[in-house]
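Of the protein chains in this complex, one is absent; all others appear in place.
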Amino acid sequence: MANKIIAKDLNLYYGAHHALKNISMDIKENCVTGLIGPSGCGKSTFLKTLNRMNDTVPGVKVEGTVLLDGEEVYQKAVDVTQLRKKVGMVFQNPNPFPMSIYDNVAYGLRIHGIKKRIVVDEIVEKSLRGAAIWDEVKDRLKKPALSLSGGQQQRLCIARTLAVQPDVILMDEPTSALDPISTMKIEELMSELKKDYTVVIVTHNMQQAARISDYTAFFLLGELVEYGETSQIFSMPQDKRTEDYITGRFG
Amino acid sequence: MNQKKSITEKRRRPADKAAYVCIFLFTFLVVAMVILFVACILYKGLPGLSLDFLTTAPNPIEQTIGILPSIINTAYMILLAILIAVPIGVGGAIYLCEYAKNKRLIRIIEFTTETLSGIPSIIFGVFGYVFFCTLLNLKVSLLSGALTLTIIVLPTIVRTTGEALKAVPASYREAAMGIGATKWYMIHTVLLPSASRGIITAVILAIGRIIGESAALLLVAGGSAMYMPRGNFFEQIMGSGATLSVELYRYAYSRGENEIGFSIAVVLLVISVLLNVAVKGINKKLGGEKNGK
Partner (left out) sequence: MEHSILRSAKTKSAVEHVMHMLFVVCGLIAVVAVLFISIYMVASGGPAIAKIGVWEFLFGQIWNPEAGTFGILPFILSSIVATALAIFIAVPIGLGAAIFLTHIADKKTGGVFLFIVELLASIPSVVYGLLGAMLVAPMIFKLQNMLSLSQSGSLLSASIVLVIMILPTIISVSVSSIQSVPKAYNDASLALGASKMQSIFKVILPAAKSGIAAGIVLGVGRAIGETMAVMMVAGNAAIMPSLLGPVRLLTVGISLEWAYSSGLHREALYGIGLVLFVFIMIINILLSFILKKGGKKS
């Protein structure tokens, strides 16, 4: 399978703190790639380098290369809004805007200049269906998004991301704030999503990584310790530290 | 999804550019305005400023102008109003934060305090005249002015002190109560000292408000300060007199002597800046202490 994203010798500093150390990693197209590791290991930081959400943090410095479809993400000529349109993101805590369900999904379309009512209607429905929430909200699209349950809010956020038709979806521990049933629904969604999108997911939950991801990367103290097919990582890890982590000896 | 758009393809955003231009323009406008004002006040007012101007009364025979009477009137106003308003305001804040349990009563007190801070000074002037000057027969006097000012600054003191009291950790209270201290003992030995910076801030803010006040005082305390206050303390505060702000108005508007107005404006500006810096200094110290812990 083709490489969608290629990171090479990636280093990131928060001021004096060296948060990512020489990360090199190829992310395959139309696969789910899971990033695991103890908290503070740099997995979320790495995720945010892929759509340059780290740019909003003051004092951040990035060195190295990130290629998206062969194009350097960190070159000057990049329009970050175009990059983020292509690389969408779902956050740890559901963060729908304080507006209606419909307007939440339509928001991304409107900011990218799609305003025609029929087109917007169609994409909103398609996106809500894509996030497996259409049936639950189709009768109350004009209701405030904040009236939904946490799990519904998170699927709404996924729909909102799908609406701008990205190639890649980044998910930063998307189920850590949710109940088990909502978590299950989102995990099921994952296998649907990878048919059309490349998914990169950060999770603190190893079982979740084992269930849903095709490839798994293990981060520790800002380093990429091991990366490979999920089955291989979980059944015969090459590195002692990976083995310790997945067998629950620390973390 | 099949769009093969490059991420280096810049989108043109004329609306964004227009927004940036407006934001910078408006911000610049505000800053330029303040600089222009300060420059204008200093340019027009500094030439007339001298030691004599600050330390003498107007002398109609020698045709000299001095603002000492209005400085003294202002000092009286500050002294009296603060002496009355601070105990009441701090007491009110203590009641709200430490004693009051009835939610409805709290809401009523908070609403009336907010209302009080929204009433314009001319209304306080009319009320002060009807109530203090006429009904209590205090006449148009410094005392009537100070009593009116007490009501004007009360919301500021209650709010600022209340915030300071709320910032005192509950553990301080519990610790004091736990070793058998009574409530009032806890309040004056633990709570008030911990909230002292907040109370000082409240006093400074109130002083700023008193110095700037003019419309109400014009009605209740008198519109001119030609003479020094006379007699003993009680005779002095029962006499009428203008504060600095009212005196500025009298010179600049009633008599058309803008230069003198600007000289008084310099004095007011200097006091305003000093009070602002003082508040900043107190709060910075407070913040520094918190970070230090």
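Order of writing sets the chain letters: A and B. Residues in each chain are counted from 1.
The definition used in the following text is that a contact is a pair of C-beta atoms (placed from the backbone, for glycine too) under 8 Å apart; a residue touches a chain by one contact, two chains touch by 3 or more.
Here the structure is a predicted model, which means the values were calculated and not measured.
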item: Candidates B:Leu116, B:Met177 or B:Val190 - the one touching the absent chain; value: B:Leu116
item: Touch criterion as defined above, residue of B:Leu68, B:Val190 or B:Leu275 at the omitted chain; value: B:Leu275
item: Touching the absent chain when the full complex is considered, from A:Thr161, A:Thr175 or A:Thr230; value: A:Thr161
item: Residues from chain B at the interface with the omitted partner, ascending; value: 13, 15-16, 19-20, 22-27, 29-31, 33-34, 36-37, 40-41, 44, 87-92, 94-96, 98-100, 108-109, 111-116, 118-127, 130-131, 135, 151, 154-155, 158, 182-184, 187, 208, 211-215, 218-219, 223, 245-246, 248-249, 252-253, 258, 261-262, 265, 268-269, 272-273, 275-276, 280
item: For chain A, the residues touching the chain missing from this view; value: 51, 53, 56, 81-85, 88-89, 91, 93, 95-99, 107-108, 110-112, 157, 160-161, 164
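Just so we're on the same page, only the chains that are shown with their structure count from here on.
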item: Centre-to-centre distance between chain B and chain A (centres being mean Cα positions), rounded to whole Å; value: 52
item: Residue ranges of chain A touching chain B (in the complex, touch as defined); value: 68, 71, 73, 75, 77-79, 81-83, 86, 165, 167, 196
item: Sites on chain B touched by chain A in the complex; value: 1, 3, 5-11
